[in-house]
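Every protein chain except one is present and positioned as in the full complex.
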Amino acid sequence: MSLAVVPEGSPLQAAHEEPDYIRAKSGVLSWVLTLDHKRIALLYLGTVTVTFFLGGIFALALRTELLVPEHGIMDAMTYNRMFTLHGVTMVFFFMIPAIPGVFGNFFIPLMIGAHDVAFPRLNLTSYYLYLFAVCLGLWGMIHGGTDTGWTFYTPYSTTTTTAVLPILAAAFVNGFSSILTGVNFIVTIHTLRAEGMHWMRLPLFVWGMYGTSVIQVLATPVIGITLALAGVEHFLGTGIFDPARGGDPILFQHLFWFYSHPAVYIMVLPAFSVASELIGAFTRKPLVGYKMIALSTFGIAFVGFLAWGHHLFTSGQSVVDAGVFGFLSMLIGIFTSIKVFNWVGSMYKAAIHMTTPFLYALGFLFLTVFGGMTGVALATISLDVHWQDTYFVVAHFHFIMAGAVVLMFLGGLHYWFPKMFGKTYPEGWGMIAATLVILGFIGTFTPQFFLGNEGMPRRYYSYPAHFQWLHVTSTIFAYILFMGLLLTLIYLVVALINGPRASNNPWGAPQYEWDTPSPPPEHNFSATPVINRDPYEYVGQEIIENAN
Amino acid sequence: MQTDAIDAGHAPKEPHLRFQFSDSARQFHAAKFGMWLFLGQEVMFFSALFCAYAYYRNQFPDAFFRASQHLNTTFGLLETIDLLTSSLTVALAIHFIRQGKRGLTSVMLIITIACAFIFLVMHGHEYATEFHEGLLPGRFFHPEAHLEGPALPMESAMFFTCYFFLTVLHSIHVLIGIGVLSVVLAFNMRGKYSQAYYTHVEVGGLYWHLVDLIWIFLFPLLYLVT
Partner (left out) sequence: MAAHAETHSHDSHDGKKHHGVGFYVGIWIVLLGFTGLTYGAAHVEMGAWNLPIALAIAIVKGTIVCLFFMHLWGDTRANQFVLILSLLFLILMCSMTIADVNTRFPLLAPPNSQRFMVSPRGQLE
């Protein structure tokens, strides 16, 4: 049964006769000035791959330094810059733009039956703002970068002599890219749904992107103005965060985390939504709890705004506020658990088709559950007093950021690779690389829970000798992780150039985007589709390993 | 180009209708919704500054009161009236283009832009006075000895920091608004809009109203501190 119901002829037949979006137009300008959401997605993909590896190199550098308790390969000031630039690059230039910019852009119109997003020119503008932000950041890095930590806490960030201003400016511009993408996606989802695509038929990926976009629009301006305030104070000495002038550094922390806590949901909600798609595709049965998963997205989005003070537990915030924020932070666990139980329930008595994307989904579940549980533990103020600013926190957020976002970025990339490029990647190599990546993540960050619990502070260059074996273990697995990622890059590029041709639906997945050709034509459909089935309803799709 | 094949069964498309939209009404609604979302984020943009202002006014109520006395309240009142008038004229611009009266629309847009310029000139004059009197943020706060009234405490600098951040950001938005409305005016004079299609006027007007809205809150909070 096809996606669309059109009186004469199938739209797929007509679509097959058109060139796909990659071959439709040629020439550098047709890519650089494209308004096609699919090409813009590929522009994002290229840039986030670069920023991901750049952030990874900073991480490897600092992990290598931490192999020895004192001076290893760099001095302390350089080490400070390494962890700062790792954080800035990964948070602002990879995790926030990656899944929305690549998969959101590519698949939201396809999934709702639209020909493009609501504002294609705004979409391209978003990409160029992001690229400009990356260039500003690179320029700052060339000038030595900064050593304030990605959190830019005052008064240090307003008095440091390092190149903090270009980095602040880069994050500011990146914010606008994020906001405009969010506006675009919300309007697209509201106004461009095809006939028959009512709200409760939307794929969960679209629901997740919708929730993400709401947070992007409402939270990102706050970080913009906060970083601008810090930058102006650095430049002009305005004193809004300077106690000597009556200012309060804790105000910076309040304003910074008012965005940055919802920001982690900007990173994680897209990952959750990709997970829903993967589990829906590889369990070969309808997803359990569609409505609960969809609506819990808004629970997470809303409560995520209420919890920022848990980053200030030991900063000098009042005990009353700390108590309120601690309680509110725990509520998020409720909505996340709803999703986890529904995913696990979907796998129960399912005919699992074990593939690389599904392996990533399993790794995701493990890391997210443990990351999430340690988050609830950290929300307990009495425990946080012990763990704040130690490696325990570092391990917690890497379990989620790396475990959820990176694994689902890779999982989504493998899952949608045939659709986006019309080629298949080698499944054997995929499984090997996924194993290396997942084990690498677990091995890198599990020792850090113990390090943190023993009292090893974060962002510290030197440490007592009895911590060394844990640091060494973490670094070894970090290298294993890196090798897995490098392997992934290699075989994906080879598959892109030389891989076997993919069928329209190699996974036999039920979702709407698999009804289009692989890769899709420039305007997605030759006639506007009419939707007549639910997104996870199997109607006899078969797994086709390779194309004819 | 596949656009001809798309929706071939429908009525002939208007020239402004983009291929991804099925009809004009939907496209208009999308544009307005997009602008409202953008206005939502502008509100959040200012909200961090309002938060900082509230935070420090709560801590230094007396210093803020004394500092506010040195702002030119008459100018503030005139600027408020000026912006409210500009809101009226831009709303009338939309009203007239809905009736297809392009000439009146242009007149209203010109008056709006003129009001915006008046606002900037008046506010610039205020800044010049404050600069002259040393009422500046942070480390530049050196209140002149000839100022009337008792000497200002150190914390009053925080008031002026908030004042300058809020009003400079607001003035930047006034400038952007002038740009937006000028483009809309230029397009209108070239005949781009009509009773059937006036999205830019509506959306540009929405942006301008936000500029007025923010000032409605800035005026009592900055000029009328008690």
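All chains are identified by letter, namely A and B, in their written order; residue positions are counted from 1 within each chain.
Following the convention adopted for this analysis, a contact is a pair of C-beta atoms (placed from the backbone, for glycine too) under 8 Å apart; a residue touches a chain by one contact, two chains touch by 3 or more.
Keep in mind that this is a model prediction, so the values were computed, not measured.
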item: Touching partners, among the displayed chains, of the absent chain; value: A, B
item: Touching residue (missing chain; options B:M44, B:L71, B:L152 or B:L166); value: B:M44
item: Selected residue (touches chain absent from view) among A:V320, A:A351 or A:V539; value: A:V320
item: Touching residues (missing chain, whole complex) on subunit B; value: 14, 24-25, 28-29, 32-33, 36-37, 39-41, 43-44, 47-48, 50-51, 54-55, 58-59, 73, 77, 80-81, 84-85, 87-88, 90-92, 95, 98-99, 139, 153-155, 195-197, 205-206, 209, 212-213, 216-217, 219-221, 224, 226
item: Footprint left on subunit A by the chain that the document does not show; value: 155, 158-159, 190, 218, 222, 237, 242-246, 248, 250-251, 254-255, 258, 305-306, 309, 316-321, 324-325
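We adopt the following convention: only the chains that are shown with their structure count from here on.
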item: Between subunit B and subunit A, distance of the C-alpha-averaged centres to the nearest whole Å; value: 34
item: Subunit A to subunit B touching residues, read off their complex; value: 14, 18, 109, 114-120, 122, 179, 182-184, 186-187, 190-192, 217-222, 224-226, 229, 232-233, 236-240, 242, 245-248, 251, 254-255, 258, 521-523, 526-528
item: In the complex, subunit B residues that touch subunit A; value: 2-3, 5-8, 19-22, 26, 29-30, 33-34, 37-38, 40-42, 44-49, 51-52, 55-56, 59-60, 63, 137-140, 154-155, 157-158, 161-162, 164-165, 169
